[in-house]
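Pasting a structure here, questions to come.
Missing here: one protein chain of the complex. Every other protein chain is in place.
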Amino acid sequence: MSAGESLGLWGVPVAVLAGAVRGGTPFLFVSVGECLTEKSGKINLGLEGVLLMGAMSAYAVSCQTGSPWVGVAAAGCAGMLLGAIHAWLSQRQRVNDIAVGIAMIVFGSGLAFFFGKPYIQPLATQLPSLGFANWSGNPAVRSAFRICPLFFLGVAAAFAMRWFFKSTRWGLYIRAVGDKPDAARAMGISVVKVRTLSIMAGSFLAGIGGAYLSLFYPGSWTERISGGQGIMAVALVIFARWNPVQCLWASLLFGGAQALGPALQGVGVSSYYYLFNASPYILTLVVMIATCSTKQTLAGAPGALGSGT
Amino acid sequence: MKHFLSSLLIAATVACAALPSPTARAADDITMGFIYVGPKDDYGYNQAHAEGAAGVAKLPGIKTVEEASVPETIAVQETMKDMIVQDGATALFPTSFGYFDPHILKLAKQFPQVQFFHCGGMYVEGKHPKNVGSYFGYIDEAEYLSGIVAGLTSKTHKLGFIAAKPIPQVLRNINSFTLGARSVKPETTVQVIFTGDWSMPVKEAESANSLIDQGVDVLTCHVDSPKVIIATAEKRGIYCCGYHASQAAIAPKGYLTGAEWDWTHVYSYYADAVKAGKTLMDGSIPHLVRGGLKDGFVKLSPYGPAVSDEAKTAAEAAKARFMDGSMVVYKGELKDNTGAVVIPAGTEMKQQDINLEKMGWLVEGVIGSTK
Partner (left out) sequence: MRTNGTSPADLVLQAACRPALATRHCKTTGPGMSEIQTEPAAPVASPAAGPKLPSLMSRRWRGMLEAVAIPAGAIFVSIILFGFFCAVNGANPFAVYASINKAAFASWYAWQETLVRAAPLMLCALCTAIPIRLGLVIIGNEGALVIGGLFATAAGLAVPHASPLATQIVMAGAGMLCGGLWIMIVGALKYFRGVNETISGLLMNYIAIAILNQMVNGPMRDPSSLNKPSSYPIPDEKMLQPIGSTSIHWGLVYGIVACVIVWFLVHHTTFGFKMRTIGGNIRAARIAGLPVGSVTLIACFIAGALPGLAGMVEVAAVNGSANESLNAWYGNSGILVAFLARQNALAVIVVSILLGGLLASGGILQRVHHLPDATTLVFQGLVFLVILFSESLYGRWKIFQEKAA
């Protein structure tokens, strides 16, 4: 069994960098997915349930088939299914987005826990990782920079989505539907169809985020595997001003913040860890206060996203 | 159309009648109620209790009812009442520490004929109602042995302990683990990270990675579900010791041993006593039932493939001293990790010593703080 020399104080930046990538990947998928959904003018709070359902289905399918990538695909499909329910329900007249979102959290988690019971004991085949620091003599550094290919898929998705919104016809439709749905309708675009597809695609990505949790990091299926990341992603999207690439940076930031607390304890700084744990939320709130203003609607906010998001 | 619908309805009803209905219980079965604070299959704390309950359900004349994921709010009072009123339970086993005050105490006063057995050792003679009893296992004895094995296996002499909160039960485990390791290798240090809550998989994984980055090569933990920590240790290629139940299946190469509960033993003891008509109220069942390795309340996981013969011998020797009662883990002079003396020279604190239940310090050799 290998054991490396201690990194000492270097352990903190290494952990934060590594944590940014490995902890930030689920945030990345969920926030990019939510970004897509919100660009079309709907908010999906139910992603917490989607995350859990994705984690469970990925783990279960990987257990059954032995292939983690099939598990990832299954997670995406499970996400799409839940997204379809959300889309259909929240677009009906008089039905409120937020309420549907919370109901979907309850329903999604219930389903995930229910069907996931038989899979807590078994071990599923995990996703592979690519080593980026294999040149280092230090096993800690080597291991910190083992990155899952899903991370790169997520990064690609973020850049692709930015290009998609800026330069493609469908991206334009989505933005139109999100900004001025009446104008879009006048143009002959089916608002319902566009939103449904956006919500489903967003949930697909969120499901993959869940797969990452159970098949890579932390790499296990338990009922507490998600710590509110689905809900955090909604705040993240606002933090990132509905720009997919900024969602990427924000996710890395949050992932790093998550790793900071334990890393500091590792080198002996251990007070106030509850407040430390709340630092991503405090940070988001501070940023929102600093950058919002009543004079202008939040730059980048889709016009139809309720009252001046 | 009407005929079609009514025949459909009849068919559905008949089909449903074929499905199992809850079975009635035999008139003289004793019903024992078990309440868990989390899901029954968490590969950890609650699962250990559930396995114990399953073990006792096989005994003749005993029926068990269980409810899982009951939070420490008024919900548990409702659950206990339901078990008494609806299911006819006469002995209740609420297994989470936080159920005791005020929930068990309140219900015990309301239902003086029902016996409440709390897992946690809080019962105080005279202060608490007579139909309340406490039981607990000295799992820190098994942690001590775990520490011995860890200490002798570690190459860097740095051990890691990921804990939920700095409460006495947890601190006692950390200290026993450390004392065990240092009893065979005095230069060993144990680094502690507190995650803040009983189940935080992402924080646990981060903590595991941070500790390993600091050179730790044996990890153990005290959290509700050690699964993530053990899996991370195995992925990083280091050793680990388990807790609550055996996680050897998750870490076939790196699992050394672990501190496990044996609740079946405890629950069978209670089941037999209750069947024989003994009660807490008249004193025939003691109010405080505690035991360690000797009494079969806790056990050590089977040794993994990486454990050397030297480690096995040392651990077995210490275990023998637990079994014959001659082992005292907490004896003076003992200093904590700030240098203060916590047990003066010449004093011995045996396992049942009440001061150990209030432990608020980390022993010398532990890197970390309880604040």
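Order as written gives the chain letters A and B; numbering starts at 1 within each chain.
Throughout what follows, a contact is a pair of C-beta atoms (placed from the backbone, for glycine too) under 8 Å apart; a residue touches a chain by one contact, two chains touch by 3 or more.
Everything quoted here is computed from the prediction, not taken from an experiment.
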{"item": "Sole residue of A:V16, A:I147 or A:A304 that reaches the chain not shown, by the stated touch rule", "value": "A:A304"}
{"item": "Of B:E51, B:E66, B:E206 or B:D336, the one touching the omitted chain in the full complex", "value": "B:E66"}
{"item": "Interface with the undisplayed chain - residues on chain A", "value": "41-43, 85, 89-100, 102-104, 106-114, 117, 181-182, 191-192, 228, 231, 234-235, 238, 272, 274-275, 277-278, 281-282, 284-285, 288-289, 292-295, 297-298, 303-309"}
{"item": "Residues belonging to chain B that touch the chain removed from view", "value": "13, 16-17, 19-22, 39-40, 65-75, 77-79, 81-83, 85-87, 97-98, 101-102, 120, 122, 165, 167-169, 196-197, 357-358, 360, 371"}
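Criterion: only the chains that are shown with their structure count from here on.
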{"item": "Gap in Å, rounded to a whole number, between the CA centres of chain B and chain A", "value": "34"}
{"item": "Partner chain A, residues of chain B touching it in the complex", "value": "38-39, 41-43, 155-156, 158, 191-196, 199-207, 209-217, 225, 227-228, 231-232, 235-239, 249-250, 253-254, 306, 367-369, 371"}
{"item": "Chain B-facing residues of chain A, complex", "value": "1-8, 11, 14-15, 18-19, 23, 113, 117, 120-121, 123, 126, 139-140, 143-144, 217-220, 222-225, 227, 258-259, 261-263, 265-268, 270-271, 273-274, 277"}
